[in-house]
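One chain of protein is taken out of this complex; the other chains stay put.
Here is chain A:
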Amino acid sequence: MNMSTSNNIAQARKLVEQLRIEAGFERIKVSKAAADLMSYCEQHARSDPLLVGVPTSENPFKDKKPCIIL
(Lines give C-alpha, C1' and ligand atoms only; values in the text may rest on other atoms or scores of the structure.)
Protein backbone atom coordinates (compact mmCIF):
# COMPACT_ATOMS: atom_id res chain seq x y z
CA MET A 1 0.00 0.00 0.00
CA ASN A 2 1.42 3.38 -0.88
CA MET A 3 1.33 6.52 1.32
CA SER A 4 -1.69 8.21 -0.21
CA THR A 5 -4.05 5.28 0.19
CA SER A 6 -2.97 4.71 3.79
CA ASN A 7 -3.50 8.43 4.47
CA ASN A 8 -6.93 8.27 2.91
CA ILE A 9 -7.77 5.29 5.03
CA ALA A 10 -6.57 7.07 8.16
CA GLN A 11 -8.65 10.10 7.26
CA ALA A 12 -11.70 8.00 6.49
CA ARG A 13 -11.30 6.14 9.75
CA LYS A 14 -11.13 9.41 11.66
CA LEU A 15 -14.23 10.67 9.91
CA VAL A 16 -16.16 7.51 10.73
CA GLU A 17 -15.06 7.77 14.36
CA GLN A 18 -16.24 11.37 14.53
CA LEU A 19 -19.55 10.57 12.88
CA ARG A 20 -20.08 7.67 15.26
CA ILE A 21 -19.65 10.04 18.21
CA GLU A 22 -22.09 12.50 16.70
CA ALA A 23 -24.60 9.81 15.85
CA GLY A 24 -24.47 8.46 19.38
CA PHE A 25 -25.53 11.83 20.78
CA GLU A 26 -28.62 11.65 22.95
CA ARG A 27 -31.20 13.86 21.36
CA ILE A 28 -34.46 15.15 22.72
CA LYS A 29 -37.58 15.88 20.72
CA VAL A 30 -38.05 19.38 19.33
CA SER A 31 -41.42 19.64 21.06
CA LYS A 32 -39.69 19.22 24.40
CA ALA A 33 -36.82 21.51 23.46
CA ALA A 34 -39.23 24.19 22.27
CA ALA A 35 -41.29 23.91 25.44
CA ASP A 36 -38.13 24.33 27.52
CA LEU A 37 -37.10 27.37 25.50
CA MET A 38 -40.47 28.98 26.01
CA SER A 39 -40.52 28.35 29.72
CA TYR A 40 -36.97 29.69 30.09
CA CYS A 41 -37.95 32.90 28.31
CA GLU A 42 -41.08 33.16 30.41
CA GLN A 43 -39.16 32.71 33.64
CA HIS A 44 -36.58 35.32 32.83
CA ALA A 45 -38.82 37.79 31.05
CA ARG A 46 -39.43 39.82 34.15
CA SER A 47 -35.75 40.46 34.71
CA ASP A 48 -35.09 41.49 31.11
CA PRO A 49 -35.05 45.31 31.00
CA LEU A 50 -35.34 45.34 27.23
CA LEU A 51 -38.62 43.45 27.44
CA VAL A 52 -40.35 45.07 30.40
CA GLY A 53 -38.77 48.47 30.20
CA VAL A 54 -37.09 50.46 32.91
CA PRO A 55 -38.99 52.96 35.07
CA THR A 56 -38.20 56.48 33.88
CA SER A 57 -36.74 57.43 37.23
CA GLU A 58 -34.07 54.75 36.93
CA ASN A 59 -33.30 55.23 33.27
CA PRO A 60 -29.96 57.04 33.00
CA PHE A 61 -30.59 57.85 29.35
CA LYS A 62 -33.86 59.72 29.84
CA ASP A 63 -33.63 63.52 29.92
CA LYS A 64 -34.16 64.68 33.46
CA LYS A 65 -35.02 68.33 32.88
CA PRO A 66 -37.60 69.71 30.49
CA CYS A 67 -36.30 71.63 27.51
CA ILE A 68 -35.84 75.36 27.91
CA ILE A 69 -36.04 77.73 25.00
CA LEU A 70 -33.55 80.49 25.65
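Assume contacts are C-beta pairs under 8 Å (C-beta built on N, C-alpha and C of every residue); 3 or more make two chains touch, one makes a residue touch a chain; residues count from 1.
Everything below uses one rule, namely that contacts and distances are computed from a predicted model.
The listed options are "Mitochondrial import inner membrane translocase subunit", "Adaptor related protein complex 2 subunit mu 1b", "uroporphyrinogen-III C-methyltransferase" or "G protein subunit beta 5", and the UniProt record of the chain not shown names that protein "G protein subunit beta 5".
Although one chain is not shown, part of chain A still touches it, namely residues 18, 21-22, 25, 27-30, 32-34, 36-38, 40-41, 43-45, 47-51, 54, 59, 61.
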